[in-house]
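Removed from the display is one protein chain of the complex; every other protein chain stays in position.
Every chain is named by a letter (A, B and C) in the order it is written, and numbering of its residues begins at 1.
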Amino acid sequence: MRYAWTEEQSLLRATLERLFAERFNFADRTRTTAQALSTEAWRSLAELGVLGLPFASEYGGSEGEAIDVVIVMEALGWGLVATPYLSTVVLGGGLLRHGADQDLKARTIPQIISGAAQIAFAFAEQESRFNPANVALSASQEGGHFKLNGRKAVVYGAPEAQHLFVSARTDGARMEREGVSLFIVPADAPGLEMRAYLTADRHSAADIAFHDVAVPSEAMIGPQGRALGLIERVLDEAVVAACAEAVGAIGALNARCVQHCRTREAFGQPLAKFQALRHRLVDMRVAYEQASAITLKAAQSLDGPSKQRSRMASACKTQVCQDSAFIAKAAVQLHGAIGMTDELDVGHYFRRVMLLQHLFGGADFHLRRFLDLSR
Amino acid sequence: MRYAWTEEQSLLRATLERLFAERFNFADRTRTTAQALSTEAWRSLAELGVLGLPFASEYGGSEGEAIDVVIVMEALGWGLVATPYLSTVVLGGGLLRHGADQDLKARTIPQIISGAAQIAFAFAEQESRFNPANVALSASQEGGHFKLNGRKAVVYGAPEAQHLFVSARTDGARMEREGVSLFIVPADAPGLEMRAYLTADRHSAADIAFHDVAVPSEAMIGPQGRALGLIERVLDEAVVAACAEAVGAIGALNARCVQHCRTREAFGQPLAKFQALRHRLVDMRVAYEQASAITLKAAQSLDGPSKQRSRMASACKTQVCQDSAFIAKAAVQLHGAIGMTDELDVGHYFRRVMLLQHLFGGADFHLRRFLDLSR
Amino acid sequence: MDIETLNLAADEIEFRDKVRAFYQENLTPELRRAAQLTTWTFAEFEYGRQWQKILYAHGWGAPHWPVEYGGAGFTPRQRLIWELETARAHPPEIMRMGRDYAAPCIMHFGTDEQKRFFLPKIIAGDDWWAQGYSEPGAGSDLGALRLSAVPDGDDYVLNGSKIWTTFAQYANRIFMLTRTATMEKKQLGITFLLVDMDSPGIEVRPIINIAGEHEFNEIFFTDVRVPKARRLGEEHQGWAVARYLLLFEHGAGLARSAAELKRRAAWVREIASIESDGFGASLLDDPDFSRKLGLLEIGVEAADFAADQLILAATSGSAPGYEAELLNVRSRELDQSLTELAMEAIGYYAAPDQRDARYVDPKANVIGPAHVLMPTPIFLAQRGATIAGGTPDIHRNNLARHLLD
Partner (left out) sequence: MDIETLNLAADEIEFRDKVRAFYQENLTPELRRAAQLTTWTFAEFEYGRQWQKILYAHGWGAPHWPVEYGGAGFTPRQRLIWELETARAHPPEIMRMGRDYAAPCIMHFGTDEQKRFFLPKIIAGDDWWAQGYSEPGAGSDLGALRLSAVPDGDDYVLNGSKIWTTFAQYANRIFMLTRTATMEKKQLGITFLLVDMDSPGIEVRPIINIAGEHEFNEIFFTDVRVPKARRLGEEHQGWAVARYLLLFEHGAGLARSAAELKRRAAWVREIASIESDGFGASLLDDPDFSRKLGLLEIGVEAADFAADQLILAATSGSAPGYEAELLNVRSRELDQSLTELAMEAIGYYAAPDQRDARYVDPKANVIGPAHVLMPTPIFLAQRGATIAGGTPDIHRNNLARHLLD
């Protein structure tokens, strides 16, 4: 994708690509566990100051733009490096930046930047599908604190997180926009029960049950019952970040496929000589360009008016879901049996891309949202 | 499509294919007008007894099955022969067979079989889109007769028809299923104003305005306000018939494309040597097989229980719309500039297939209907 | 690209307003209607001709030409603003083969004599050029050209035929590729000639297109004598001229085509908002229709952004080329899908053949509501968008070569 990167941005891209290629390339991974790898990558990102990109300088951040986060996520996608960047910096960091008070920011953001603390955002529930207003987990006020009861589903990054942001209903009926509040909860709070697991794409996640988990009222972020606006803003940022990761991944897959077609032979000639495959590779490239374009456009809209921000974020997810699924499926197909194994990175990219489809809402959900916002 | 045709059916197929190939092939058409051609074809079909296929023997018909009508429509599609068969025999004949009383049948069906009379069914209106219950044209009772007021849109076969079937509202609000009645009206009735035209695919049609058109109460077909069941049954039959025509047309297009790829050269070799085109022709064949299969299956369901009948008719239209549009567009593309001209039959097939998409409801309308009937 | 995103300087805003005012004043209802009734590349000829004369009268007959030949001397930014405002105003598309294709080649390869003779007539809207490339049996494969030009004294004698010559029935000149020799490399031995359409021995046969319109022609050449003075470039070296011309055919109009795509999407949305879904709501509320429209609108957003980046890169001097072709493949698919959706939107009224109602000065009234007039002919004519200028297969072949070889 042709884009006028600034010098700093080009430097950041190059640095991350080198880091991941040299220290975290797929071939070395058999030597270490997913967790160990993630921890090491996290340390490297902290050292590079990448964890501080989106934050204000007063908390040690480097005041970056939305585009900078896109660069990081795209590089993580390209390198197939599983880190809590999305949950900690984009989701957690976003909720802090747009919702938290001075004090909480001052206490938490430096921990994020140094890599000392990780954050996870528990918003999805078994019945909620992709609707962030569909919150059943209840927060009932009792004197100076709230008691949380209910469950959250597939919370990425939760097992390693020290702080959890939790959307909870303080008022109203299950799907009402009003009555949704946001709390920050220590991961080790009494009554909080986690079932941790790895996902099929080797990320860390958990289902969480809350039994009378008590938090002080200061743990509430933003106005009571009015947290949905904040949540939606941060989810828009996360949508674009997830799309950027997918764009990085399909870029890598396209490169793998071109390489494979040049080297692998069938019926006495390289695959790259078969017109059907040649055209498919072109279509894959066209799809990549399209996904890349809409992601950059959406990133540029993130700090604009909320309607256009959400509209473009949803356009982005809709488009990237289609293009990335097309490329990922074509890439496995094109590699044949070897693409079906755990030994080649293609299958790992495939799983990541296919699971990114769902994250923060699939193509259908976001297409409807785009249409509603286009009226 | 592999299918166990009876001997009679195989004979009918062969006869019609020969007739259209010898007497109505595209090359000769420049010599005559669309109307003249249609009239001549109509006469030949009458002579062959094809117009009597679906009717009872007591009216001079040959008691054929739904499959026989599919054979005729497929042949008409294959030969790209524009006739009023769909409007007169399938729609008009169907309304008569399933709705009319002895007397009307005895007066009208022999006229159809001999080719002496043509019929058109006016059901669509400018606001109705594909919903047959969306009837605004009003029929108000005044003593022994009804007065029709309103308009019907794009009535195929109307300019040449002697009898018009007209859906009209005798009761209820615009979109209610109750209150829709059916009338048979002489095409030359006073107050009936026709704007006749040719369609882009060289069929004859008209927009019709009704100004106080008076018809006797005997002109009402079936129970007052309860004609929708009859109309939907006949439209199901027409849907399958239209699909059969499309199947014939895409069969012919596929044959043209194979022929073109074998003979036409580019960059020093026949098109049939380029893998991308080879694969496309296979996909076109797969699509054809699929359209052909669902059409035969739907035809077999036409005389069964009404829910399954409508469900399969809608499945058929949904599938055939997709497959035929894919093939028609690919066929024009594959022929290049020459396919874009009025001189080659490919462009004519293309227009016919694309307009058949809308007839009696498009893919979206019928998919929703299929889903409603699948519950 | 939205002109707003360009954050214009004061003088640029002034320029923009000047352009807007010009269109405001000069685009008569007839001219606007001519633009709206365009199904394929060019508006009804007579109105394109009128419009070119208006442009010329304002000194904007060919803004992109060098000033010495009558160009407006725009800066790259002004050129961009001009294109965006033009797309916004939507004037009738003129038959552009002379002004945009032939002229640049004449400037680059032509003799002073040729420049003096041809260029003024083109910019003034007095000369109209056809493009004589394709021949029966040689579509995208120009190496296979056979129309022969045999030197004879001071002339060439032409025999053969050209086909798919758009609007040749209105042209008084034609630039064409002819075969003057058969050589090892098939591209060699081709000579580029500038021919008068009224030369004895030229016969034009109309070809009616799939939308029932007279866009194309076949032109037969029988012992047509063309003075050697009418040769552009060297003998046998016509390929060099053709390649040069190609730059202008492709590179140009990125902004325009992106804007047209956006206009098309808005047009479909408008039609859908007028049409009924048959159940009491607007077709725009139909989940299936809105889904298809939404997917295309999103695709247009992506294509538009990608085009922006290429345009900005181009104005800063780097050539698009490969990326432009990538974008082109996708944009044409989007455009064709939009035209198909428009035809789907109007339901049964897609059927009537309304040719006679489609003239600026119509010969018949529209059958049905006004908005049903254009979708079908535009859908039909736009099938050519993936045939003229290379099929998707041809483009994919090129792109694959770049990607893999």
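Convention: a contact is a pair of C-beta atoms (placed from the backbone, for glycine too) under 8 Å apart; a residue touches a chain by one contact, two chains touch by 3 or more.
Quick caveat, the model's predicted, so the values are computed rather than measured.
**Q** For the chain that's not shown, point to the residue among A:V154, A:I184 or A:V215 touching it.
**A** Reading the full complex, the residue touching the unseen chain is A:V154.
**Q** Just one of B:C261, B:L302, B:I327 or B:M340 touches the chain that is missing; which is it?
**A** The single option touching the absent chain is B:C261.
**Q** Contacts of subunit C with the missing chain: which residues?
**A** Where subunit C meets the chain not shown: residues 287-288, 291.
**Q** List every residue of subunit B that touches the chain not included in the displayed model.
**A** Contact residues on subunit B toward the absent chain are 1-4, 258, 261-262, 272, 275, 278-279, 281-283, 285-286, 289-291, 293-294, 296-297, 312, 315, 318-319, 322, 367, 370-371, 374.
**Q** I need the residue numbers on subunit A that touch the omitted chain, in ascending order.
**A** Spelled out for subunit A, the touching residues are 124, 126-131, 134, 153-154, 174-175, 195, 197-201, 203, 205, 207, 265-267, 274, 276-277, 329, 332-333, 336-337, 339-343, 347, 350-351, 354-355, 357-358, 362, 364-365, 367-368.
We adopt the following convention: only the chains that are shown with their structure count from here on.
**Q** For subunit B and subunit C, let me know how many angstrom lie between their CA-based centres, rounded off.
**A** Computed value for the inter-centroid distance: 38 Å.
**Q** Which whole number of Å gives the spacing of the CA centres of subunit A and subunit B?
**A** 52
**Q** At what distance in angstrom does the C-alpha mean of subunit C lie from that of subunit A?
**A** Those two chain centres are 44 Å apart.
**Q** Would you mind listing the residues of subunit A that make contact with two or more other chains?
**A** In subunit A, 275, 279 touch at least two other chains.
**Q** Among all residues of subunit C, which ones touch two or more of the remaining chains?
**A** Only 393, 396 qualify.
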